[in-house]
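Only one protein chain is missing; all other protein chains are in place.
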Amino acid sequence: MKKVLWSIISKEFIHIRRDKQTLAIVILWPLLMLFLYGYAITLEMKEIPTIITDLAHNPLSREYVDDIASSRFFRVTGRDIAESEIEPVFRHRRARCVIVIPPSFGKDDPGNRIIQLIIDASDPNAANYIHTYLGTITASFNRRHSGGMRLPFRFEPRLLYNPDLKSSFFFVPGLVAVIIMLFSALLSSIAIVREKEMGTLEQILVSPLTPMQLVIGKLVPYLLLSLADSILVLIVAHVCFTVPMHGSGILLLATLIIYVVSGLSFGLLISTVTRSQQIAMMATMVITVLPSFLLSGFIFPVRSMPLLFQGISQIIPATHFLIIIRGIMLKGAGLAELMPQLGALTLFSLVLISVSIRKFHTTLE
Amino acid sequence: MDRPIEIKALSKSYGDTLAVDRVSITVDKGEIYGLIGPDGAGKTTVIRTLVSLLVPDSGEALFMGRTVSAYPGFVRSHIGYMPQRFSLYRDLSVEENLHFFGDLFQIPRDRQRRRMDELYAFSRLQPFRTRLAGALSGGMKQKLALSCMLMHQPEVIVLDEPTFGVDPVSRSEFWGMLAALSRDGTSVFVSTAYMDEADLCHRIGLIHHGRILAQGTPDGLIAGFPWPLYRIDCENPHHVYTILSSTLPPDQLQLFGSGVYVVDRGKNGLRSLQRTLRTAKIACRGISSADATLENLFLELIR
Partner (left out) sequence: MTGEENAVTAVDLSRRFGQFTAVDRVTFSVPRGEVFGFLGANGAGKTTTIRMLCGLLRPSSGSASVSGLDVYTRFEEIKTTIGYMSQQFSLYDDLTVEENLHFYGGIYGVGRTRLPAVTGALLDQMTLGGQRRRLTRDLPLGWKQRLALAAAIIHDPGIVFLDEPTSGVDPASRREFWLLIHQLAARGKTIFVTTHYMDEAEYCHRVSIMKEGRIAEIGNPSRLKEKYRAGTMQQVFINVVKREQS
């Protein structure tokens, strides 16, 4: 049994080694995806065109304006406009928000201590960010001057885990999850379908090899390859996107293995029902990428989905892996907190492997 | 008028190996030319150069008087070419494949249908016209590939081992069709591993290690077989061959289904051979002097 497995594994490694082009694609493509998506799907905003109307014109208000202007979030594109000009400004997209500082700013006048923030909310997401950014700037302004004066704003947000609100912290781990799922499933599905297409499977099927041996023999080399690839992607995420790593590396590695196995078994399952490499590739894309993108909580929080989708999201490995990877990397969570997700992933992998072994035909039908 | 095909001192190497070595071939209008040779002799390289898929290192190939490498577009639109192991659209039916190639060459549909009936006559694929090409047997696929290439009727057709895996009946009908095409003036350039097909060519060239060893009409080549030839008619040729190869030089022996041929390179005569058989205690139905066939010649030349 061991010898038989070994001969499949070593043969598979020869394929990998000989086919330099594929190997290069396998290594570079996930990185490319990470960079492209990592920069494209960043939701954080910089240099928001802003107009400030300072009706107070005192040293304090000027300091406040300087705070805003010098932050990387806002870029002041105009000053002191009349209220009637606000709408035209938005329509001509000369600014996305207008900040109006009341004449009473800094004075001990309880009558009007509200700073007006008028936002072009046609992009609600952006509006949200603007709101939060200004809140942060105002809060630090407040902290500097607390005690001496009445405060213009009372709330003081405290942002945990990602104090700069970098969206990459949130997105890159999700991206990593999708990428790993995609390439591990692709690798294993193609590894078998290619043999179908080339006709080499026929020769193997007349041997006494069992489906179990074949499936495991195919799994091991691609597990190692995918794992190496995943680690590479994680390192790049850590270095280039400055995603922190607060938790245990060992725990992350262990999860990674289980997660990669689930991706590989997905691919195996797909390969048992498809005949050509193209179909296998498309099926893998549809089955792994779409749900992992849309339903795993990568972009849209699971809890805000309709109940049906919430249910579906629970059988997507990426959902669980996402919680784990965000937990470990951003929050430094440990084994105890992540047990349910780990359990779900393990169960998932085991079920998928056994299904694909059972579904693997030893005939040509 | 320019010759359809004229290959002049063509050479081509891949890295260190010289695949084709100063090969010269001409094919006249309406002629069937067969290129015969063992695996790896350079047949496919010659053919690919001729259809402009490869550029020669030296020498040139002319098609209708034009240098192939300078006019690839002209060549491709006037040559019907079927590569070795040509593959079809597995997910299209037999008929859809044929129509696809018909449309590709802009043949009107009613002419396509007439052509298809002619092609079905040799391929016997009519009962399977709605079957997906992927579900055909190996030989049926090959016949379909051939038919696809023959949907349009170019003046010159170039075929690389067209009858790979095709059964004897279909092969003879296919060659009947080639003969009809050539009567209508089509020139055919074909490579094959079947010696009975070589016999059906007007002229053949024997190629080995990239070089043309002999060229001419089949009868002319056979007549030039240099040695006396004897046939040992026996029940179990393999057995006789094995025993004889320990007493006679093995390169004088040729194994055939009907018996063992002995090329009498030492000109020792029939009697000496009969003596050899007696001393080796080989039972046979008879020994006779035999006329050489192309296969005898081929085996002798590539020895």
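To keep things simple, chains are lettered A and B as they appear, and every chain counts its residues starting from 1.
Just so it is clear, a residue touches a chain if its C-beta (ideal position, glycine included) is under 8 Å from a C-beta of that chain, and two chains touch if they have at least 3 such contacts.
Quick caveat, the model's predicted, so the values are computed rather than measured.
For the options A:Leu55, A:Ala126, A:Ala139 or A:Leu209, the residue in contact with the chain missing from this view is A:Leu209. Only one of the listed residues, A:Ile114, A:Met198, A:Ala228 or A:Ile315, touches the absent chain: A:Met198.
In the complete complex, the hidden chain is touched by one of B:Tyr33, B:Phe86 or B:Phe128, namely B:Phe128. Contact between chain B and the absent chain runs through residues 37-41, 124, 128, 131, 135-140, 142-143, 161, 164-172, 193-196, 235, 237-238, 241-242, 254-258, 295, 298-299, 302. Residue positions on chain A in contact with the hidden chain: 3-4, 6-8, 10-11, 14-15, 18-19, 198-209, 213, 362-365, in rising order.
One rule holds in what follows: only the chains that are shown with their structure count from here on.
Chain A and chain B have Cα centroids lying 60 Å from one another.
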